[in-house]
Every structure is written in structure tokens, then in C-alpha cells.
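Right, I'll just put the structure down here and ask away after.
Only one protein chain is missing from this complex, and each of the others stays in its spot.
Up next, chain A:
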Amino acid sequence: MKTVLSATLAGALLAMLSPFGGAQADDSVFVGHLKDVTGATGFVGKLYGEGVNDALVWINAHGGIDGTRLDFESVDYAYEVPRAIALYKKWTSQNKMVALQGWGTGDTEALISFVAKDKIPVLSGSYSGHLTDPTGKNPKTQKPAPYNFFYGPSYSDACRALVQWAEGDWKAKGKEGKPKFIHAGDNHPYPNAPKEACADFATELGFEVLPPVVVSLKPGDFKAQCLTIKQSGANYVYVANLGPSVVSLVKSCKTVGTDAQYMANIWGGDSETQKTLGADGDGYVFVAANAFWGDDAPGLALVREIAGSETPRTHHYIRGVCSTFYMKEAMEWAKAHGGLTGESIRNAMYARKDWVPKGLEGVCIPSTWTPEDHRGMTKVFIYQMQNGSEIHKIAETDLPRRDDWLGY
């Protein structure tokens, strides 16, 4: 009996040891992928994550990075910063990660110092303005972020563009006096990211900025918050959350009878949200930074191929594809110029100007990153939900690259 048990124990011990011996094959590099499926931002995180995942699979199926396979792991970290950091530590120590496709603002900002130390470029789903200053040139920058990138206008820039649009809208409607601007979002790094920067610009343009209203990222009954918005007399509400929370807010405010214009960031408006909002969403304005599934753009053929079906996907999915393809091309350049290391991939991001990944013409907007400025683009497209089921582009803004806006 003792012998049998000892043998079982020894066997179990050997089995325990075996998973830790996984050596990397020479022709592959590891890319980490953090996605949120089950967490607070899972509504859009799932779609964006699918875009990244499908693009990585497509790249491997089409020869990888000039012959080098991308060994990747897609993990749902449920939007919890500590889990993201633990995964990051696992990937750097065990898998020798060279690049990371990240997601949330909380985790991406928490990882700034780690990735800078380990020299691992991150392309995040967070467009926080805090990630745009690689050198710490602007005194308002909290931490220089030399290894952080994202595809799209920063949350701060997107909000500034909305404020600029609101100024024109106010005048066009022939209204008098100072329009009132209010920020509505959860007390979370993501909704908070553009709060101060956008309020500063709104004040600069002559808005009266009201104290922000805290609206949970999780959907719920927001009538109390809507009453606050109504009583404050806000004309323009910047919605800093996303999908389900937006739907709850807009519907609750409709019940309460709030008369305000809602303007959402890049994650706050999409076809899924519109479907749920229906006619309640008419007039709702949001930001986008890439083509939509039904648009007439040559690059959409490739997107359809990556998606593997004709079922329409949201523009978040397409943005995930763009983000992955920028990384792919940077890796190709890096492989040809010094090897696939984190540092050379970062340098590759600077190699071109006004650059669109091959095959995605018309889908991704030309972007430029420089060693002094990680604002890939300052162009912001503004869309509006109309007639219950239509989404129309109503404005396009190109913001100036002001130094005092860098990293803020």
C-alpha cells in the first residue's frame, strides 16, 4: 500500500513539474492579450477583444511576422487591475513577452512604469491622454509613458472635439448665454481620464463647467443622477461610461425629463447601444475613429476576411483589428531592423508617418507616433444616432497638437 501511495505521489510531483518546462520555439515570439469579457467594460471589451484575437489568428495563418509565429495568449482579466498586473508578470517572466495588446485605463496606467522598465510596447484599448507623453515634457504629465501606444484620438482630445462641436451647435441653434457642460461617469480611471483636461478646454471656450455627476459603470436606475443633471440645468452632458450604463442613463433621464444633449466618448456609442436605445437615442452624439462595417472602404474586405463571416461587427471590433495590424507592421519593421525585441518594436512605431497598415486602407485613419508625441491621431469623427436606427457622421475635427495638451 505504502509503495503504491509513494509511487502515486512521485507521479503527481512529476506531473506538477512538467508544465514549467515549456521552452519557446525559436521561430515564435510571445504577445500577451488582455481582454475584458466578464468585467465592467465587457460590453465593448468582448467585441474589441474579438477583433484583436481574430487579427492575431489571421496573422499566424498568413505567415506570421515574416515567418515568425505569434505565440499569444488571450486572457479575460475581468477589468481587475491586480489580475492584469499578475498576468503581465507571468507573461514577462515565463513567456518572454515582446509586446502587449492591453485594454483598460486602470491597468494600462498602472503598468506604465513596469512596461517602461521591461521595454515592452503596449497597444492598449485605453485612449487615456495620460499615455501620450513619452518624455514627460509637459509639466502636467503625471508619469512619462515611453512604451504606451493606442490607435485613436485620446479621450481628452475626443472630449475636446465634442466640446468644440457643442460650441458650434449652441451657436447654430441660436441660443444665448453660456452653455453648461457636465461630466457624467463612474469614479474609475477610465471615465476620469479626460475629466480635468476636457473641463479646462470647455472653460476656455466659454462654457460653464458644472460639478461632475457620478454614474456607475454598471447599469442601474439613474433617476437620482438625472434629477441632478436636470436641476443643474446642464445643456451638454459628456457621457464617460459605455453601453449598458449609457442606455440606463439616457432612458432614466428621458423619464425624468432632462433636456440636454448627450455626447459620448469612443466606447459610449455603437450599433449595439443604438439597438437598445431605439428612438430614445435620437440625437445622441458619439466619437469614432475608423470605418463602420457597412462603409465603402477598400480595407473592409480584409476585415471581413479576418472576421470570417458576413455578420456585421461593430466598429470596436474593427478598431481591435487596426490596433493589432499597427503592431504587426511595427513588428515586421523591427524584425528587419534589429530583431523582434520590445525596444525595436517601439522604435518601429516611429518609423513611418501618416501610416495605415497595408490592406486596411480606408478602415484605419492614418496615424503618426514620434519619440516626443504618442498622440497617434488628433482627428476626431463625430457621429449621431438618428431616426431610431440610423447613424450618421455629422462632423470631423482636426485638433491642433498643443504642447500643453500632451500627456493631459
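FYI, a residue touches a chain if its C-beta (ideal position, glycine included) is under 8 Å from a C-beta of that chain, and two chains touch if they have at least 3 such contacts; residues count from 1.
Throughout what follows, contacts and distances are computed from a predicted model.
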**Request:** Write down which listed name, "Allophanate hydrolase", "Biopolymer transporter ExbD", "Inner-membrane translocator" or "Formate dehydrogenase accessory protein FdhE", is the UniProt protein name of the chain that is not shown.
**Result:** "Inner-membrane translocator"
**Message:** Going by the contact rule already stated, which one of A:G32, A:P189, A:P212 or A:G268 would touch the omitted chain in the full complex?
**Reply:** A:P189
**Complete:** Among the options A:A110, A:L227, A:V256 or A:A395, the absent chain makes contact with A:A110
**Message:** Looking at the full complex, which residue from A:H62, A:K89, A:K137 or A:K275 touches the chain that isn't shown here?
**Reply:** A:K89
**Message:** In the complete complex, the non-displayed chain touches which residues of chain A?
**Reply:** 1-2, 16-17, 19-21, 37-38, 76, 78-82, 85-86, 89-90, 92-94, 106, 109-110, 113-114, 187-189, 192
